[in-house]
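Worksheet: the structure to be examined is printed underneath.
Shown here: the complex without one of its protein chains, the others still in place.
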Amino acid sequence: MQEPVSGPAVPVGAGEVALSIEAIRKAYGATVAVEKAAMTLMAGEVHALLGENGAGKSTLVKILSGVVRPDAGGMVLKGRPYAPTSISAARAEGVATAFQELSLLPNLSVAENLLLPRLPKGVAGMTSAAGTWQAGAEILARYGLDHIDPGAALESLPLADRQRVEIVRAFVNARHVLVLDEPTAALADTQWLFDHVRAATAKGMAVLYISHRLSEVRALCSRATVLRNGRSIATVELSAATDGDIFEMMVGRRGHAARRAATSTAATLNAPVVLSVSGMAGDTLKDVSFELRKGEILGIAALEGQGQRELFRTLAGLRQPASGTISVDGVAQALRGPSHALRVGGGIAYLPEERKTEGILSGLSAASNIVLPILPSVSKAGLVSGRNERAASEEHAQRVEMSQRYLSFPIGDLSGGNQQKALLARVMATGAQTLLLFDPTRGVDVGTKQSIYAAISNFAEQGGSVLFYSSELPEIVQLAHRCMVLYGGRIFSEFTGEDIDEQALVAALIGHGGAERRASAGVH
Amino acid sequence: MASLTHSTPHRMRRAQPMKLLTSGAGIVFVLYVLLYAIYASLQPSALSSSTFTNLVNNSVPLAIAAAGETLVVLSRGFDLSVAGVISLTNVLMAVYPQEGPFGALVSLAICLAVGGIVGAVNGWLVAILRLQAIAATLATMIVCQGLALVILDAPGGMVADWVSYELTDRLFGVLPISGLFVLAVVLAWLVFKRTNLGLGLYAVGADEQAASLSGISVIKVRFAAFVGAGMIYGLAGFMLSAQTATGNPNSGTPFLMLAFAAVALGGTSLSGGRGGLIGSILGAATLMLLQKVLFSGGVSSFYTGIFQGVVLVLAIVFGSAFARLTGRRTTA
Amino acid sequence: MTSQVDVMSKFQAEQDTRKARRIDRHTVSAIAVFVLCVVLILASRLVSPSLGSWQQVLTVLTLASFLVVLSFGQGLVILTGGLDLSLPAVITLGGVLTTTWIGNGPGAWYMLPFVLAICGGVGLASAIGIVWLKVPPFIMTMATSIIVSSAALGLTNGTPRGASPDVLLLLMKGSWLGIPAPVYFLVIFAVVGWIVQSRTVFGRYLYALGTNRDAARIAGVPITLVSVLPYVISAVCAGFVGMMLVGYANGATLRMGDNYMLPSIAAVVIGGSSILGGNGNFAGTVGGAILLTTVGTVIAAIGLEQGLRTIIEGGIILVALLLLREELFERLRGLSGKPRSGG
């Protein structure tokens, strides 16, 4: 930790307007993405941008970053008109963005990614490999990421480190305004980010922070602008607004406090075992054994990289364990692949980690995406029946409370929340009795989260079993009947029913509870 | 802080020789040496400098053409116009010969310019108008072949003597001069690779959207790739003319498939972003050497193709198996 | 709570008046290709008064039938993100085996499927290299192509013998109600092909695979089978084109497939499919094949030297590509390509 964590000192240039945008409008053909969006960012402020998926946040971010140009309206940066025509132009003016869909090149090195599009020059104007490595290493060190090799190919990094690289690059390029679009989607631990955001604001940077995690927003931001259906509804002081207020502004009506879903913990304890893992090891996993019972929701809590990814992918048949056995409905199975996993016993279906690369089939309609695993059952003699497909997709969309009107659109055109709903509908449509859900609410808005929670609970109430990992502890607390904490590839501890408690989980997450630092997932 | 996020071990920079060996170029180089050893054992004269010069002269046009194709393939494109540009520059060389060393320079400039113009048209169609590269370059290839036929409707014409003699000769009795042109292309590539544009090529090939969000001008990179490729095809046409000393309106046609084969053999991914130009050059040289090896091995003519096909597949399979064995996918 | 969230999504649906894009790009693109064919045929009257006739349409359709069958297989392979360069060699193989093994003797009813099975075996060999040995499709099919041509050459000793089985002569030379049999065949094949690609489970799997292999795998698509089959089908189609050519010309030559390589890819791409896989529509491909053949008939009638005609041919293809540009439709309909990562 090289950077001092700044206290609540008065930021440089506080009170000065860094960026103001007014009456921005952007339409894609007949589709209006943003209309009458307005907002003012003060220097030294962390300003939240809130809204449902599809409210126009991403478009606004793209406008700010110079990726797209608005049809109408204007922006003023540090008192001068601001109308960037490209990413580079925006950067030149001191505005930089860490994108939600990471904008990194997998085949280039970390250092090259950090320095794109211009690398340090050496002899005769050629880029210098050593200089690039050096500059990359310096940047990484400055942001406390010296465990990342600047020469490593980006694709060799875990997702969380890739996200950090994306964030660091934005930090490096931002002078006046830093836009962070869902920066913690892949980060279980947000402290690192918060420290650096605070350090930047202390120097007068304005930060626009976009996140679905209200707890993070409250921990970091002072004011928030709420977008709904492409319009900015209001800008509020966060300290003066309740969660309910914000929810109401986002969706247009009042929401509810989350309820405790797991009421039937006792009933599941004696239910038959559907999935049992014993002595599983391989890669990061070490001697993992547990049982999942009928009707049970088993949560996995872990910091990133503790083996949860390997565990889920092994159970989905995507990788083979070095040792150990997996039994489904009491029968030992060697899972040969996802389609095999779907067929063994009551079936195991997997909701993958990365929606974009492993989940959606972007050109196909949402309906086709949902029914993909059950195509044969909506077909007659090998022909897909349009009516059956519609009926089946509507049925399963309903289980996750996905609006039917989205079913006929290409899934790639839908918002992240609706994509995630469709993917959840897909795993439910398989008819599998066991669901493996890897961070099922990553990057989705509050409303969608509630729909997903409800769908998971209903599934379990009807006798299905769920193994789910979440990077947000409150989610586990709210949903799980039982929770296991993975640490260093082992099951470190286990909590049942009412014992599932954030404080206890936090201690277990970092091993032995002796840590001085809180695991900040969802804590505020 | 970092203690919590230690998910990957500290990665050391890999030693350079290992990286070279596992790169596409390294593997095809090993393959080339192996084949040459077989060739030399079957045909002792293979080690003489004149045989080697002939082999180099023979391989140079394809090697340069494949080098050009690599630029486009790296940016995740296809360029079929290679056949058209070579035919076109070849007939220009034969119909309008320019004598003497200065004339050769003028001819070279014309070839590069013609290639560059065709490349610019491709770049305009693909990068700016966003047509699919394979279809757009098919059309430009057809147009170029038509132009070549208009200029010369049957094989004939004479390439300037200076070009056809000097460029196929040897320097100091050992170094094939045509090889120096390949070397020049390689040097230019090594310099280009270390420019922002060169890095952009890899970036655009890997993920166009991410590249654009990283501040790279995708249009500029694509356009440059096509123009650069076109100019290199022009050079390939120039070298082909030097070798055959005559014009043929269909002379580029055989290069179409062979150039792609050389690129793939050289370890460049046809889906973009991975590989390099040196591998393609070695790939082209390997393809030409293979013919020699099969000849000296006495493979019956009808079945030469079976050997060529099998060797092509084996080379790729071993290449990737070897790369996997040494545990690293290649990036350069 | 469930009911309340329900209310909320309804509420949201009513409030959100912004529209999203429908998936009809490929239909539009296919229609556009056909319109372009018609325009080109009508415009060809300017070249020669005998052109632009019903007779021309029939000739174009007859000649296009080869390309349609071929580009169906090529289209399936392209849909999965691959490419099949072995088609010309397999056409030749199919044709040569048909004339040398069957000829106009008996046994066509069981030998023709057998020859097609051999062609399918070639496709299977390519697929094995691609799926299991991880050889890039481009190289693998190029290698099978070289191997198969070489084998066909050795097999026939350079001179293919024999003539066409009667059933193929009937298919290619017969006519009914004044319309040549291949035209009926083309229509039936186009419909069946469209159904296979767009309406069957298998077709849907191909789209899934071509769009996102990892996602398709996780969603339980039997990816091995679905990766292999397109190459087998493609080779069977090519073998059948070989047979059609045998019926058309009553004999086989070793170069009979040579001129079909690039057109088979061009038909697919002009028809609106992406060479990178995951999208496209067989109707568009059929249109692309007919368009290319139409260009050929028009070019053949132009009285210019070959070089200039070649230039015009390239030019027409280019203009067609420009007219069929996606952006152009979008602009025409006042819609546009919404960025993939929704707002």
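Chains here go by letter, A, B and C, matching the order in which they are written, and residues are numbered from 1 within each.
Criterion: a contact is a pair of C-beta atoms (placed from the backbone, for glycine too) under 8 Å apart; a residue touches a chain by one contact, two chains touch by 3 or more.
We adopt the following convention: contacts and distances are computed from a predicted model.
Trainee: Choose one: "NADH-quinone oxidoreductase subunit J", "Cytochrome c oxidase subunit 2", "Sugar ABC transporter substrate-binding protein" or "Multisubunit Na+/H+ antiporter, MnhF subunit". The correct choice is the protein name in UniProt for the chain not shown.
Mentor: Cross-referencing UniProt, the chain left out corresponds to "Sugar ABC transporter substrate-binding protein".
Trainee: Name every shown chain in contact with the chain that has been left out of the document.
Mentor: B, C
Trainee: If the hidden chain were put back, which of B:149, B:185, B:235 or B:281 would touch it?
Mentor: Touching the chain that is not displayed is residue B:149.
Trainee: Since one chain isn't shown, list which residues of chain B touch it in the complete complex.
Mentor: Residues 43, 45-46, 51, 54-55, 58, 61-62, 148-149, 152-158, 164, 168, 240, 243-251, 253-254, 258, 288, 291-292, 295-304, 306-307, 310, 314, 318, 321-322, 325 of chain B touch the chain absent from view.
Trainee: Would you write out the residues of chain C that touch the absent chain, in ascending order?
Mentor: 44, 47-48, 50-51, 53, 55-56, 59-60, 62-63, 153, 157-163, 173, 245, 248-251, 253-256, 258-259, 296-297, 300-301, 303, 306, 310
The rule is short, and it goes like this: only the chains that are shown with their structure count from here on.
Trainee: With contacts counted as C-beta pairs, which pair of chains has the highest total?
Mentor: A-C
Trainee: Roughly how many whole angstrom separate the Cα centroids of chain A and chain B?
Mentor: Each chain's C-alpha centroid was found; their separation is 43 Å.
Trainee: What positions in chain A touch 2 or more of the other chains?
Mentor: Answer for chain A, listing residues that touch two or more other chains: 101.
Trainee: Counting only residues that touch at least 2 other chains, which ones in chain B make the list?
Mentor: Residues 209.
Trainee: Using the touch rule from the top, collect the residues of chain C that touch chain A in their complex.
Mentor: 1-2, 4-13, 15-23, 195, 199-205, 207-208, 211-212, 214-223, 278-279, 330, 333-343
Trainee: Quick check: in the complex, which residue numbers of chain B touch chain C?
Mentor: 78, 80, 125, 129-136, 138-151, 153, 209, 249, 257, 260-261, 264-265, 269-270, 302-306, 308-310, 312-313, 316-317, 320
Trainee: Using the touch definition up top, name the residues of chain C that touch chain B in the complex.
Mentor: 85, 129, 133-136, 138-140, 142-147, 149-151, 153-154, 157-158, 262, 265-266, 269-270, 274-275, 305-315, 317-318, 321-322, 325-327, 340
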